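Some notes on the structure that comes next.
Note that one protein chain of the assembly has been removed; the remaining protein chains are unaltered in position.
Presenting chain A:
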Amino acid sequence: MSEPMDFLLLVRGTGFDVALTIFVIGVVLRLFEIFSLGRGVNLAEPRGREFGPGMRTILTRNVPDPHTFRRQPLTVVIGYLFHIGLLISLLLFVPHIELFKETFGFGWPGLATPIVDAAAVITIIALLAALWHRASNPVMRRITRAEDWLVWLATFLPMLTGYLAYHRMVDPYPLILGLHLLSVELLLVLFPFTKLMHTFTLFIARWYNGAMNGYRGVQS
């Protein structure tokens, strides 16, 4: 029993600190990489503004255009399910909030565990569906690179191990909890250097899209 416990202590302590440090420095570095490239001044006389339309596009891109949705509903439905399920599992699971409170001194109310449990199951199923969709849809297959599979795995492992740990499906418990933490650390370390960065950069991308179009008087 001492070995799994030592493992858990390691991933809870040093492991987590290292992963979090890489995550924070990495994200800052990546954002710097993007913004340092700059953008030329637009000398054309504007027809509309940039800021407002940019902010609007950040919001409106959460909802697909109905015609495009009808052409490819699966991508949208799977995407919604796993993103929402993931956020519920991550942010509204009471033990996660407790951990956050311990570290930062403040927290927020969580959801009843059966609800989070259901969300986790939906997320896991949606992620498996996403994997199947990526492997079978010809367009996705054409544009998928090794990184896409890696990113999928990095997202799936914390969900799977978290689910196994919560339901005590692996014995000894410290082992599976340690594996859960390790998978989260893997996610944190990979995050800044892979497409996981879209979590942050999509706001930048959407803003640029909305702003550049807004300048020409088009709400994109």
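Please note the rule applied: contacts are C-beta pairs under 8 Å (C-beta built on N, C-alpha and C of every residue); 3 or more make two chains touch, one makes a residue touch a chain; residues count from 1.
Heads up, the rule we're going with is that contacts and distances are computed from a predicted model.
Set against the options "Quinoprotein glucose dehydrogenase", "ABC transporter substrate-binding protein", "Heterodisulfide reductase" or "ATP synthase subunit a", the UniProt name belonging to the omitted chain is "Heterodisulfide reductase". Only one of A:14, A:42 or A:103 touches the absent chain when the whole complex is considered: A:42. The missing chain lies against chain A, touching residues 29-30, 33-40, 42-45, 47-48, 57-58, 61, 64-65, 67-68, 71-72, 75-76, 79, 134, 137-145, 148, 151, 193, 195, 197-198, 201-202, 204-210, 212-213, 216-220.
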